[in-house]
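Data block below; observations after.
Only a single protein chain was left out; the remaining protein chains are all shown in position.
The chains carry the letters A, B and C, assigned in the order they are written, with residues numbered from 1 in each.
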Amino acid sequence: MYEADLRATAGQTMAGRVGAGANTRLPELYRTMRRIRTFEERVGELFVRGQSAGSMLHLSIGEESAAAGVCAHLRDGDSFTTHHRGHGIFLARGADPARMMAEIGGKEAGYCHGKGGSMHIADMGLGHLGANAIVGGGIPAVVGAGLSARHHKTGAVSVAFFGDGATGQGILYESMNMAALWGLPCVFVCINNQYGMGTNIAQATANPNLHERAAAFGLAAETVDGLDVEAVAEAAERLVEGARAGKPAFLAVSCYRFYGHARKDKSPYRDPVEEEAGRRQDPVAFARAALIDRGLESESELDRLDTEIGSEMDATIDFTVAQTEPPLASMFRDVYAPEEPEPEPVRARIDRVLARD
Amino acid sequence: MYEADLRATAGQTMAGRVGAGANTRLPELYRTMRRIRTFEERVGELFVRGQSAGSMLHLSIGEESAAAGVCAHLRDGDSFTTHHRGHGIFLARGADPARMMAEIGGKEAGYCHGKGGSMHIADMGLGHLGANAIVGGGIPAVVGAGLSARHHKTGAVSVAFFGDGATGQGILYESMNMAALWGLPCVFVCINNQYGMGTNIAQATANPNLHERAAAFGLAAETVDGLDVEAVAEAAERLVEGARAGKPAFLAVSCYRFYGHARKDKSPYRDPVEEEAGRRQDPVAFARAALIDRGLESESELDRLDTEIGSEMDATIDFTVAQTEPPLASMFRDVYAPEEPEPEPVRARIDRVLARD
Amino acid sequence: MALQELTYRDALRKALADAMTENPDVVILGEEVGRYGGAYGVTKDLIKEFGAERVIDTPISEPAIVGAAVGAAMTGLRPVAELMYVDFIGMTMDQLANQAAKIRYMFGGQIGVPMVLRTQGGTGRSAGAQHSQSLEAYVMHTPGLRLAMPATVADAYHLLRMALTKPDPVVFIEHKALYTMKESVDLDAEPLDWGKAAVRREGRDLVIVTYSRQLHYCLEAARTLSARGIEATVIDIRTLNPLDFDTIRAHVERTGRAMVVSEGVMTAGVAAELSARITEECFDFLEDPVVRVAGEDIPISVSTALEAGSVPGPQLIADTALRMLAGRVPA
Partner (left out) sequence: MALQELTYRDALRKALADAMTENPDVVILGEEVGRYGGAYGVTKDLIKEFGAERVIDTPISEPAIVGAAVGAAMTGLRPVAELMYVDFIGMTMDQLANQAAKIRYMFGGQIGVPMVLRTQGGTGRSAGAQHSQSLEAYVMHTPGLRLAMPATVADAYHLLRMALTKPDPVVFIEHKALYTMKESVDLDAEPLDWGKAAVRREGRDLVIVTYSRQLHYCLEAARTLSARGIEATVIDIRTLNPLDFDTIRAHVERTGRAMVVSEGVMTAGVAAELSARITEECFDFLEDPVVRVAGEDIPISVSTALEAGSVPGPQLIADTALRMLAGRVPA
């Protein structure tokens, strides 16, 4: 019965999609994806301008459909964690790109006051429980969030976003097993961009049909082609709503990492022919073409939108450059709760020790 | 083609089994299982006599077919690791029960000179890379042993034995993924005695068909009923030889933990009706009946064998009780290699510090 | 005021039960915490009282247990995760040290991780090298983690109750050899402040700083010493983070001699921190170097004789004090 329900929902959405009518969400999905694409391009510029905090900047260009498609089905009160390549997901969930960029620049005005940076952005207001620099590190938190949702009967889901590389980490299976065992409202979204640094997924596992693992643990599990954001959104709707109803899920979104692993990596380990083909799997361009094809938007309307987004994102750089670094004293803040004493600085301790006579 | 080979082998063995002929290994398998059963009963006695080192004694009664069936297909040069309930496996592989019992008693004459005890028995001569008190802790070592076998072209396999509880540990999946990816000669044997302490496997996972997980990682994977040691041996032969040929494997042996988790546990969390039914799944009794049924051995011959084994195992207790504890100074030995200096005892350090004036 | 005769185990159990009654967001999760009642019986029958959704039996997945507790704590629960043995902390150090300990900081103070990780450690049950360790130093060396280690029945109760009100992650390490210890306690009494050391005995000649089970060995040694005319002050630090150094300083300055006693291995352990700190802050008052009495730098054997020899006992503590005060004692 439960499965039947899901199929019914799925069927409806499909129908909605095929008819290129008013109820398509493609324009909105396109806009989200374009904002992500442009934001990431600007992150690259921030780096080139020497204004980023470090070079550990992981761009999600080519993966926009995963962020847009899944986040389209999240609601207020839902929560999520991301991996180190999580800018797009957070933007899709409603982040302020200026505060994001400021965080990436290590500035006081950033989401985490410059303590976190690109790999540790979080925002409790939007349910972002945190990006993570540990591959797989943020996954089990969604099990805990699922327990909270069950306990407080909030109807919220919690989504873990991670890369194909994280399927090497045992904690993923421990977490999926718990979610399935307890029927928690958890969704595991694997953004399979084919690479973990220089390692192709086929060099990391004998069976790259990643969803089969999740199925073996008892989750609803699918793989979807990330070229088509509508397909991602449909699968996400099915699985997210299933999870809300107590059937945790796994979704692998197949896509391609357009550029290097981090800003300095030129991917010398990849075949240029493969790269070219990979970059043709462009969900932003694909959606754009579909909008025009289906007569939902004209080329010039889209150009205007793209320009508008360009300006919005340009402003994030100007904003960031104008911001200040966090004050040195803030270093001792937030180790413990505000009502607790701060750790004593080493210099103060030494002063005390040597002031004895 | 590879799969076809396996099927052919399997077919042959089946044929061999159905004809209750000279080429059955059942008598030998029975003997191994009976020795395990009796040994474990004596371990229980050692505890009652207050001669065991601690109460962390985990008996494998009810699980003898896994040990006997799998070890029947191991050869010189093969290696294995076990979990904390590994006495039977080591015996099946040829251990000296007296040295085992002495180790369980924490005596100098034990396999590990009383440093290891029941949960840390090992013997490099027999390829026993060690029992482990960490659930799942011994599993990845077989991947390393598989790499060694590949490197040195020894043709050896390495087998990890563990319980159903270890399927909760992520390191199992990491290890299986590596073994499958690299085509290593590794076999993962899950002795599914239905319980991890007080937790039934159905309370630990949403999908208790454990072999499905291994299959999803690309291993040859089967579940076999542990009541029938010949079935276990057949599956083991298929999978062990497959692994030798480069197709790593997973075998779940279904059985029942007859007694408590450790010596002091009376399993109050189990339904007595279930326990009674579980204990009827007795691989030793089943094999005994089969031997008689098929006219391979007479009841009196088996009685004689059992008595002989009883005396052998009685002697292990007498041996153990007569042995001495390891000398106190041995405490500082074996932290590092023999050619390295031993750690300085705390007492000696304090003496040195306070001898200054 | 109602004095009760309670075991350490029951005091812990009562702390959990009282906290769960008071705060519906307290949940317990871990291996065998429910139907089995905990490997050492601390959570016995709590599942009957509070149900399986608040006393959650987990698969054997330590990393995810701690990780799930982190997520739960960030989303409105007050989880008490249990690690059956502190020896398993090695599997969870990423979730504990990289996640729980750093989340508040990395995220610029947006949120804390108010969880308690209960576990137990130490020797005393012939449990071998992987079930007998004292690993509190790993925790103490990790900024962001609070660390409590009760030595008495009253502290077992009060420290656990307090841990369950703290805004930051608390690692709470019990000692496996203390569970059956009985004391008469007043659970309604005003507890001492969280983060305040307890002076368990006062004496003029030297200060012994310790915690957890070694407190009892130190007190036993102090009685022996007293019979020999030496009076020791014995300080139980109770919480290693926060560390109440003021109490230690005051007593060391008064007596001029300090010994630190810990069951954990000596090198780079808690005893090293205490020793370094005392030297830094009380140097001019010290007549002797601070002496460390700690676990040997070796793994623990299953053999009972070797196990006992691997960690400090009352004899070694008393002998060391006698040597420190050699000038004062009639030979």
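Definition applied: a contact is a pair of C-beta atoms (placed from the backbone, for glycine too) under 8 Å apart; a residue touches a chain by one contact, two chains touch by 3 or more.
Note that the structure is predicted; figures quoted are calculated from it, not measured.
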Touch with the missing chain holds, among C:185, C:252, C:298 or C:311, for C:298
Missing-chain contact, candidates B:88, B:116 or B:208, resolves to B:116
From C:29, C:101, C:162 or C:221, the answer for touching the chain not displayed is C:101
Against the hidden chain, chain B presents residues 79, 81, 110-116, 120, 122-124, 129-130, 132, 134, 137-152, 158, 170-171, 174-175, 177-178, 181-182, 333-341, 343, 349, 352-353, 356-357
Residues on chain A facing the left-out chain by the touch rule are 53-56, 106-107, 114-120, 132-137, 165-170, 196-199, 203-205, 269, 325-326, 328, 330-332, 335, 343-347, 349-351, 353-354
Against the hidden chain, chain C presents residues 63, 87-98, 101-102, 105-106, 128-130, 137-138, 140-144, 241, 264-265, 267-273, 275-277, 279-281, 283, 286, 288-292, 297-299, 301
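We take it that only the chains that are shown with their structure count from here on.
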Between chain A and chain C, the Cα-mean centres are separated in Å by 40
Separation of the C-alpha centres, chain B versus chain C, in whole Å, is 36
Taking each chain's centre as the mean of its CA atoms, chain A sits from chain B at a distance in Å of 44
Residues of chain B that touch two or more other chains sit at 168-170, 203-205
Within chain C, the set of residues that touch 2 or more other chains is 58-59, 61, 63-64
